[in-house]
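Just one protein chain is left out here, and the rest sit where they should.
We call the chains A, B, C, D and E, going by the order they appear; numbering starts again at 1 in every chain.
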Amino acid sequence: MAKKVITFGEVMMRLSPPGYEKFAQASSFELVYGGGEANVAISCAYLGMKAAHVTRFPDNALGKAATQFLRKHWLSTEHVIYGDDMMGKYFLEKGAVHRPSEVVYEREGSSFSLIEPSMVNWEDVLKDADWFHWTGITPAISEGAAMCCLDAIKTANKLGITVSGDINSRSNMWKYGKTMQEVIPDLVQNCDVVITSSRGIREMFGLGQPEDKFQSLAKQLINLFPNIKKVVKKTRRPISASHHQIQGKMWNGEAYIKAEMLNITHIIDRVGTGDAFAAGLIYGLLHYDDEKALDFASAACALKHTVPGDVNLVSLENVLSLMEGDTSGAIRR
Amino acid sequence: MAKKVITFGEVMMRLSPPGYEKFAQASSFELVYGGGEANVAISCAYLGMKAAHVTRFPDNALGKAATQFLRKHWLSTEHVIYGDDMMGKYFLEKGAVHRPSEVVYEREGSSFSLIEPSMVNWEDVLKDADWFHWTGITPAISEGAAMCCLDAIKTANKLGITVSGDINSRSNMWKYGKTMQEVIPDLVQNCDVVITSSRGIREMFGLGQPEDKFQSLAKQLINLFPNIKKVVKKTRRPISASHHQIQGKMWNGEAYIKAEMLNITHIIDRVGTGDAFAAGLIYGLLHYDDEKALDFASAACALKHTVPGDVNLVSLENVLSLMEGDTSGAIRR
Amino acid sequence: MAKKVITFGEVMMRLSPPGYEKFAQASSFELVYGGGEANVAISCAYLGMKAAHVTRFPDNALGKAATQFLRKHWLSTEHVIYGDDMMGKYFLEKGAVHRPSEVVYEREGSSFSLIEPSMVNWEDVLKDADWFHWTGITPAISEGAAMCCLDAIKTANKLGITVSGDINSRSNMWKYGKTMQEVIPDLVQNCDVVITSSRGIREMFGLGQPEDKFQSLAKQLINLFPNIKKVVKKTRRPISASHHQIQGKMWNGEAYIKAEMLNITHIIDRVGTGDAFAAGLIYGLLHYDDEKALDFASAACALKHTVPGDVNLVSLENVLSLMEGDTSGAIRR
Amino acid sequence: MAKKVITFGEVMMRLSPPGYEKFAQASSFELVYGGGEANVAISCAYLGMKAAHVTRFPDNALGKAATQFLRKHWLSTEHVIYGDDMMGKYFLEKGAVHRPSEVVYEREGSSFSLIEPSMVNWEDVLKDADWFHWTGITPAISEGAAMCCLDAIKTANKLGITVSGDINSRSNMWKYGKTMQEVIPDLVQNCDVVITSSRGIREMFGLGQPEDKFQSLAKQLINLFPNIKKVVKKTRRPISASHHQIQGKMWNGEAYIKAEMLNITHIIDRVGTGDAFAAGLIYGLLHYDDEKALDFASAACALKHTVPGDVNLVSLENVLSLMEGDTSGAIRR
Amino acid sequence: MAKKVITFGEVMMRLSPPGYEKFAQASSFELVYGGGEANVAISCAYLGMKAAHVTRFPDNALGKAATQFLRKHWLSTEHVIYGDDMMGKYFLEKGAVHRPSEVVYEREGSSFSLIEPSMVNWEDVLKDADWFHWTGITPAISEGAAMCCLDAIKTANKLGITVSGDINSRSNMWKYGKTMQEVIPDLVQNCDVVITSSRGIREMFGLGQPEDKFQSLAKQLINLFPNIKKVVKKTRRPISASHHQIQGKMWNGEAYIKAEMLNITHIIDRVGTGDAFAAGLIYGLLHYDDEKALDFASAACALKHTVPGDVNLVSLENVLSLMEGDTSGAIRR
Partner (left out) sequence: MAKKVITFGEVMMRLSPPGYEKFAQASSFELVYGGGEANVAISCAYLGMKAAHVTRFPDNALGKAATQFLRKHWLSTEHVIYGDDMMGKYFLEKGAVHRPSEVVYEREGSSFSLIEPSMVNWEDVLKDADWFHWTGITPAISEGAAMCCLDAIKTANKLGITVSGDINSRSNMWKYGKTMQEVIPDLVQNCDVVITSSRGIREMFGLGQPEDKFQSLAKQLINLFPNIKKVVKKTRRPISASHHQIQGKMWNGEAYIKAEMLNITHIIDRVGTGDAFAAGLIYGLLHYDDEKALDFASAACALKHTVPGDVNLVSLENVLSLMEGDTSGAIRR
């Protein structure tokens, strides 16, 4: 019986000039949709899990089209809410080699940002789920979104559902009057799995001495919030915009585990690779031991770099094959 | 020496599915830019006039790209202002036959809507202009936009520049706390040329008895605001979404003039056809007598229906040829 | 509470050269999916009903992609079966004016044609449905498909679910050893609503004298199979490949009803217009009286001619507006 | 045994903005190839004849690609000559309704214009042909082209091959120092079939009184050049750029024949429709009597208006079906 | 005088999502055609040879379009046979880095698979040829195809034409009741040049001890079939799906020759690279000594990786330049 994951967060329309065109050159935009949490849900669905996403879209043809994108990629959308009239959006200009990708967000005042806790019945949403996943972007969007997220986590705790949070330190996203230091700890303390970075642990929780590295910081975080079982990070080393190295690391309370470093030498689309890592981690922790789960997450993340769009559409076979060391990309017939 | 027109108003990014695709089918959007007033300026530029547009765009790569669209289509953009970070937008799904086109706007909170009078030096902008044109959309957007528009009209009056306004009655656009009845009259009273409709005259100015037709309403409007010299309307009779008839009419204080009715049997893009009419009227009144000006405006309007995008890119020769009765569309080699 | 329709039949990959290119010119194909019955289900879904489709696809990435198309267009796909490895296909070259569209089918040996009755549990599929719809194409494909279809109809009868069949006389499709005259009557006799043509009634059931018209033939069909309540036809008069007239007609056992004739003057895509009619009829009969239902079906059919692809994506509002006589296609903002 | 036609003339690269875009909007060009005479050959090939085209292309990758276009469309290209380095070109902006299509030529100094009579061995080229076709464009291009054309006609006469010429009066094309009045008569006098217009007969041969119509002018032309057996014209009446009427007329020395007038209500591409007429006439005269041949030519011409590109890709069946009066464009499955 | 090669085998329609899209994302397919043997013929034609391909296509517009593809790429298609109605097809999803390309075949029951020996007159086909080439795919398709292939080889032997075979061990392709071990030896024993692999020699002919390498296996194969003059293999080492190394090796009965290993660091399309190698080998053996021929084959193979589609469109100059060591890819003006 397939495991079921629930995710919650904004899904944005992504508009990008074709190929490597710059904004100044575009006469059309390629259209996909993405958002950290929905990306995780879709990725899990392609790996064979059941997945549903909770979000809020404008009550118009654009909101419907966004829902259709989620449905197409195998998500249950029965808990999508419609209201207000602005779709969150981001514009992506794809870089290469030394030229950075450029992202312009337009998400202020979006339908999702106007969500209120009363709009979601979490008991109903989570009733047959195995896992709930959120990211640090959601509580940064609005107070309503943060409160919704907190409700979800508390309900999950009550129902005995595993909770993971992927939280990075992006202080410039917090514009509605609260700081991440005020909001994030309440959300994190009831998580089972936290994906973050050394800088994240320092800045969000005020932990760590200057010389502390990730393993030490992760221990301190678990000391602070003993409900957390695993602290995970994904290290990315960009050789250029076209070539990255990535490596997963985990402190599980007992051991410090490192996955193999993977080279992605010809990047197609790096957006959503962190979400692919999170999805791989969820799938991995539900099906394997910690070491294998981390390898699985790293392989899933590496493969996402080769898929255009925000979401990781690779299959379980693809991930397993890379995880077992086949980096040849030989044709499958 | 070419005459110069100045226009003022919002320019939106226009995103539309290719061909006749519905929003539910789109995996890309065609990207152009448009706005009633800039459409007029560009159309005038293609007819051979000098033209500059005043607007406000986000201070980012998208705002720059919008400016580049105006420059490409021959406008002076030295008076474009940059600030804030949201681009006004509209999404257009193109209809056909009995299926209506669908438009979704996203312009609330746009950079343009946050414009303030102090941001534009109208004396400088208008110093060598022959004509200033505005539309009723601008004062509906925000109080700042309305005040800017009023400043522009007053400055034009002071400098002896002809002013035209294209004002329709769209009460549902007025959301910032003032009604069109409160704001529009002040703007209209100092115009030389008003393009409107019978319904517009009734609703915006409270004029007319139930039995009054356009000619009578136009007279009443001039009685009310004696500065107005000409009241013009463009009648559109839609046979279907693919076939329209259009006809220009004018009361010039002395005579009631009607242009020939024109059939557009295979519409390519009907957005911006009213703006093409206004541009044709401006060009016509600057170069011909009233009758010929109205014929010119009607012909320009008819031709716009065959040009994809918001803006009328046809040449003076095209308009003259149709105005002189050549409806054959014979190949020009 | 939305009504639910279940449909059953093959869904084919549709490959067509862009625009009006001929096969000899194509260097790419536009890809959509379609099939008479699924088209009906999707159309019902866009009108606001619940809809599920039962079919069989190859057990590979192409079969999955076909399912994703159905999901995107709001269908439940939990009853899709996977097996074997050939996707049914058709190639469509779009005609215009005097040039006919050309269709090349490749459906022999498809996964669907290899379906067996044991593969579908109709009690489960139909358990909460209000309507079951099939077409005469399905029993022509293979004996297994015909038997499946018969099972479905019988189960629907047992569960008290309304059954409609859209059956035309295409003797050249019957290649597996049985004739339509042998197979169709058994399927039709337990239907509530039959959509067919005069020629269909003559050829499939051997009814009618040479001088008999549709009304008389419809009566004879009901005499033969008293379970049938309504016999409906859609008359199409092609002025050219670009301009058709369509009109719905119905004998409901008591009255002979004709909808207004509708002109479609600029056809975008005529494939699936019969299915749009059927969907409109189902929606109409579930919500209105017979006359209004027939008007609704005709309007839905007319609108489909303006939508690219096999499926009718127009909204309830669009159909109601045309049904109420608004043929102007005015922009909806 | 299929009949064989040989044609001679320039083939140009045709570059056109997608859809109805104007030159000012294009960021890409659609690429096809065309030229009056090659268009005739290709059209004949699609009707089932053998066909070869003689031309001269630059000796580079672009010249090769042009040859490949001819090969793809079934022509023999063994007599294509390569040399010099400029490809003839034309740019086409497609009009609609009242907006004319615009054509910009760039053919001065092209490889074809530099052709010399010594480059073609007409005895070899024409050895197994049934028909030779040329147009009045070729002798207008350069003295070398005119001399080549004369050689071809003389050789065809010697070998007993039927010769047709499609000659219009385009005095502005003649730039190399000779006038059409000096050159054309020598070429025409040895033709069997001449396609031209009343104006053409007047201007090129100085025939006719002001009141003379086509029939009378055609008689005078045959009086002047008794070798001519048939004089044919195609009348085009443009209702708009999107809707034309066409009608074929012929004086065969004995009778004045008119084909039915055909309406093309939704034009896709009108370039090459005259060539489609000529090809239809050649096929018709080789297979039918004069009346049927003219009907066939008219039907072929009408159908070309629905095919994008310069060349008529319709089949014999398509033409026969329209010629027999089926204007419905019903789908062929 | 250019040498002439004849090839025989199935040509499939190749349908692939644009760029790096996965099947789940595609809304269009890019359309080319390919098949191991035709790829060789086309490649030879681009190198300057004469080339004809023998195959069988459905007797419909799709079969004609496939033929047109071959004609466009310079092949003689006079021996193409038409019959039945299914086009062989394959769907290709392009991978990158660690993500493998995915291929889905649909070729069962294709027109080619239904070919019968009586349909081809090999004496006529081969009468002026210098070389005949086949691959191990053809006899795997059907008994008819295998028998046709055997006839071709025997006729070539009789006419003194050199025969090459490119045979790999793909046992899963053999579905019609015979095994490759039963069929292949008869075909191979009359070949002059065999391209294969160590595994191929072991599995198809039962040769070799576990420790035997390619040189030894090649000797054993020649011992078994003394008519064979050269046994060749192309070693491919995939670093990733985007970066391969390839190297040609040959045992010519006297010496063991190795070409330089070539790095292809940014693969565009790896399909058909083996065929490019075979074509290079044929060209090389017809024009150079064995060492140079192998270098030529390797260079041709390397270049194909940079050409989209199945077929190698590079010129003789391109291959010679790389063969002579210029790996810079400097612009040719």
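The definition used in the following text is that contacts are C-beta pairs under 8 Å (C-beta built on N, C-alpha and C of every residue); 3 or more make two chains touch, one makes a residue touch a chain.
All of these numbers come straight from a predicted model, not from anything done at the bench.
In the complete assembly, the contact with the undisplayed chain comes from A:S242, out of A:S197, A:S242 or A:S328. Where chain D meets the chain that is not shown, the touching residues are 15, 22-24, 26-32, 60-62, 64-65, 68, 85-87, 91, 93, 102, 104, 106, 108-109.
Within the complete assembly, residues 68-69, 71-74 of chain B touch the chain that is not shown.
Residues touching the missing chain, restricted to chain E, are 72-73, 262, 264-268, 299, 302-303, 305-309, 313-314, 318, 321-322, 327-333 (touch as defined at the top).
As a working rule, only the chains that are shown with their structure count from here on.
Interface comparison, A-C versus A-B: the higher number of contacting C-beta pairs is recorded for A-B. Residue-numbered contact pairs of B-D overlap by over half with those of B-C, the repeat interface among A-C, C-E or B-C. Annotation for chain E: residues touching 2 or more other chains are 22, 24, 27, 68, 102.
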